[in-house]
Structure formats: C-alpha cells, structure tokens
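Read through the structure below, which is laid out as structure tokens, and then see the notes.
For this depiction, one protein chain was excluded, whereas all remaining protein chains were kept in their positions.
Presenting subunit A:
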Amino acid sequence: MESAVLIFVLPMLMFMLLGIGGKYMTHRTAGRLGTLGLTVITVLAYVTAYRYFGAGRSGGVWLPQTVFHLEWLRFTENLQIELGILLDPISVMMLVVITTVSLMVHIYSLGYMKGERGFQRYYAFLSLFTFSMLGLVVATNIFQMYIFWELVGVSSYLLIGFYYTKPAAIAASKKAFIVTRFADLGFLIGILLLSFYTQTFNFTELMSGNVCASASGATFLGGSVIAWALGLIFVGGAGKSAMFPLHIWLPDAMEGPTPVSALIHAATMVVAGVYLVARLFPLYIEAAPELLVGIAIVGAFTSLYAAVVACVQTDIKRVLAFSTISQIGFMMVALGVSGMGGHAGLGYVAGMFHLFTHAMFKALLFLCAGAIIHTIGSNEMSAMGGLRKYMPVTHITFLVACLAISGIPPFSGFFSKDEILTAAFLFSPWMGVLMSGIAGLTAFYMFRLYYNIFWGAEAKREHTPHEAPVSMTAPLLFLAFVTCFAGFIPFGNFVSSDGVEYTIHLDGKVALSSVGLACVAIGIAFRFYRQASVLPAKMATAFGGFYRAALHRFYIDNLYLFITKRIIFAGISQGIAWFDRHVIDGAMNLTATVTQKVAYCIRGLQSGQIQQYAFVFLIGTLLIVVWMVFL
C-alpha cells in the first residue's frame, strides 16, 4: 500500500522535471519521459487497486485505509489541515480511471501534438494535472480536497489556454477559471461552515455519524447549518462539473488541444463534482436528504438542457462537450435519487459505475474527434462526411463509443445507464420517464454526429484524409476494448453506498424500453443523416424559434453577458470606478500636488552655498541665545 505514496509524488516530480528541464530536452525526450513516468504511475495504481480489493472485506464492508498521513497546519486542538492518502473503493476506482485515461492521452499526444510549439510545456502541464487530480481523489480531508481542487482548476486553465496566441483560447481559459472560481467560493464557504460547526475536516470523522448531532442545534433560515454547508459545497461541485447554470465554461473549454479535452473536460476533472457528492454521500443522506432531491433535479434539468443543445450544434467538439454535460447530469441524478444501503443505494452504485464507463467511452470519443480534426483541420461537421473509407480504425472505435453512450448492449454504457434509469424509476416514475427520454436524445445526437462524420456526402477537400499514426490509434483501440468489456465488471462488488456487496440485476422492462428507445433514436438519425436529406432542414424550419434558441444554447451565455456587462459593469462598477477615480484618487492627487507646490516654493533655500547655511545656523544660534537670556 505504500506504493500509493509514489502515485502521489511521482507526477509532481515529473511536472518539475519537465517544467524546469523541458527546454533542454528535445520534443521526443520530453514526451517519452512524461509517458514513461505515467506508465509507472499507472502500474502502481493498478497494483494498489489489486492489493486493496485483493485484501478482501473486513466485517462485510470495504474499510477505508489511510496509508499516509501528515499534519500540515494546526489551527486549534481539533481543527487541523492534514495531507494524506485515503484509500477506499471510490478513491481506488478513481485512481484507476485517472491513470488509465491519462496514460492513453499521454501516448496519444505523442502523435497528436507532434511538432507543436511548447511540446515540453504541454507534457509538464499534463503531469501537473495528473498530480492535482490524483491528490484530489485520495484526499483524507475536505481541505486537502479543496487545495487540489484549485490546483486542478489552475492546470485546466493552463491547458485550455495552451495555444496562448489564439484570442479565443485565452478568453475560454479565463472564462473557465472565473466561472469555476465563483463556484469555488461557495465550496470554500461551505467548508468553513462545516468545519466551524463540526470541528473537523476529516472525511472519516465526518462520516462517523456524531457530527450532525453536535451541530444539529444551529439553524439558519429554517434549514440546519450543516444542510446549508452541504448545499454550498454542492455549488462548488456544480461549478466544476458544469451543472446548469454554471455550465457555460465547458463548451468554450474545447479551445484547448483535443487530448486535453478528452482528459480534463470529459473523463476526469469534470466528474470531480460527482466525486465530491459521492465522497460526502453519507453526510448528505444523514443531514440533508432533501438536498439530494435538489441535486437530482439540477442534474436532470442540466441533462435535458445539454442533450437538446447537443442535437443542433455543428462543431464536433461542442457536441461532445454538451454530451459530457448531459452525462454528468445523469451521474448527478443517480446520486440524487439514491438512498443508503441495499437496493435503495442502487443509484450510488449506478452513478459511480457510469462515471467509470463514461470516462472510458467519452475519452475515446474525444480522442477519435482529435484524430479526425488532426487530419481534416477543422472542427465543423460540414467539412467532414464520408470519412469511413479513409479512417477505418477511427471509424470502428468511434462507432463502439457511440453505441456505448447510446446504451446498446453489450457495450459498457448500456449497463451503467440502465442502472441509473432503474434507480430513477425507483425514485419516481416521472424521473424515470424523463431520464429515459434524455437517453433517447443521447442516442439521436451521437448518431447524428456519427453519420455526419463518417457517412453522408463527402465534403470538398484539398488533400485526401488519412488514418492517424499508430501512437494515436493504439489508445483508441485500447479504450474501445475497455468500452466493449467494462460493462461486465461486477461493479457492485467493489463500490456501493455502504460498502456491503451489492449484486447488480438488470431490470428487464427498463432495459428493454431503453434499448428500444435508443434503437428508434438511432433509426431517426439514420434516416436523417445517413445520406444528404432535406429532413433535417424541414425539422429546423418546423421548430423555427426553438431550433434557433437551441443553436444559441438558449441564450444562457448572452444572459450572463447581459448581467455582467449591462447590470454589474455598467450599473454598479462604473459608479464605484467613478468614486475611486475622483474621490479616493482625487484625495491622493491633492496631497501630492500640495506637497509638490510647497516644495517648489522652498527649494530656493537649498542653495548649496556653505556660507549661507552657516549664516542661517548663526542666526538660529543667536535667536536661541536671545530667547534663553531674555525670556
């Protein structure tokens, strides 16, 4: 288990090595060094997972283990910030997911980023991100999590703005950073509230159950303080996980290099919010079960919104971005509708399972998109079409991922999504029906993408597209392999809400209806986009206003701009700026001007003539003498 410490430290060392020494290396050395480092980390993560799950349960549950522990800052006797490594089923699962996807992205980037300026910097940032993300998932306490949470935000900012000569990339990186910072403010206040009332940061102590009793007395506006704190913490999670209305940064984050989108903005970082809720899940159940319903509603609405928008976008990466938002919504719904233990805890298992499978197939989708963009040189769907002849490997792997995300058996997405739908039906039939509908939409927009890229009419091209190099196709094949078989992992044996073994049973009715719906949706997509057809245009005109609204993402970005520019900047900030410029600066300027004027008046006294100085001295002495003698 001590190898877990290395998992934590190695990426940091890699970051420093590549960040400081990168400019003395060739591209090839830096890339290979980074990939080699990550291979070691991945192997260590697998070993850790094997040993953790190999050790077996004690007392029927997986016990959390703290394998490394360091007191960092001590505030009071009870309240201290620690750094440590906590291994429990979800953190071990996340270790495996992060290292796997990160390794695939490292290998893939050897081909994708070949010859780019700042290649070493890119690998240094990837290492930094991996370090932060691993630190986040193994955190023993909520404050350590917050530290790494922010580090993850920074590395995301750095990687989105990797092409820093492109104004769009700079704007996108700033947007991502500012929006998530706003959400993190909620997170921080939540942490402070929680720690103030419970006197601890530690997850294990928070889960122990006597926390709520100690803080149950304090209420605020009718809710217990703990519930408020948990709500604010969820705001932080919603920001990172791009929940409505804090989702606006994620589609823009696609300005970064595509492998980065695969790693950060699809597979790992954006599920940090889900992980946070899962980590604090017992606390949510105990202190604020009504909050979980809220989380489920937010998740469901986000999921619906993003799925609708994804249906009309034309930029391939944006479609995938909205699909990511939608799928994270699914995970949030799963956690929100879940209860504690046994069959009621199905949602928790399903959410975590979907996190796992989604990370694999979404990374695969993005990497395929990267391969396509790499050869086409454009993100627009209209520039693609008919690519199946030229890129057979990408075509097959993309198809596998599409089938997985649409929930077609036996691909991994079918199993996890089906569990979520079952859990949703268990919670309320309405929720179940809504989520099934969204799952159908998912199948539609994914196959719209698929047919538009690989089938349909060929666009005019200057040179024929070609298959990506081996360094790029190998990760695709690996991830496709995982996507094919990950669904058969008995996930409930490893991860469940209370640690007790839970065997997943497929609910026949739900499975049948969702697969049927997905097939219908794929059929519609086939009819619309398999060949050039007038149907999509007809649909667009039929839905007129709605179509335009969806195309503009329902004007949420414009609303944000309106609020910030027209109301906050023009209304409030300008008044404050005027006050600052004229009153505060004015007072300072007045002092400076007066001092300067006086100085001009008396500077003549400083003549530099020694005799004059001596004369003044004499007069002064005489005056003092006169004063002493006569007064």
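Convention: contacts are C-beta pairs under 8 Å (C-beta built on N, C-alpha and C of every residue); 3 or more make two chains touch, one makes a residue touch a chain; residues count from 1.
Here is the rule we go by: contacts and distances are computed from a predicted model.
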Check your understanding: Name the chain not shown, per its UniProt record: "MinD superfamily P-loop ATPase, contains an inserted ferredoxin domain", "ABC transporter permease", "Probable peptidoglycan glycosyltransferase FtsW" or "NADH-quinone oxidoreductase subunit K"?
Key -> "NADH-quinone oxidoreductase subunit K"
Exercise for review: Tell me which residue among A:535, A:590 or A:614 touches the hidden chain in the full complex.
Suggested key: A:614
Revision key, fill the gap. Note that subunit A touches the chain not displayed via residues 606-611, 614-615, 618
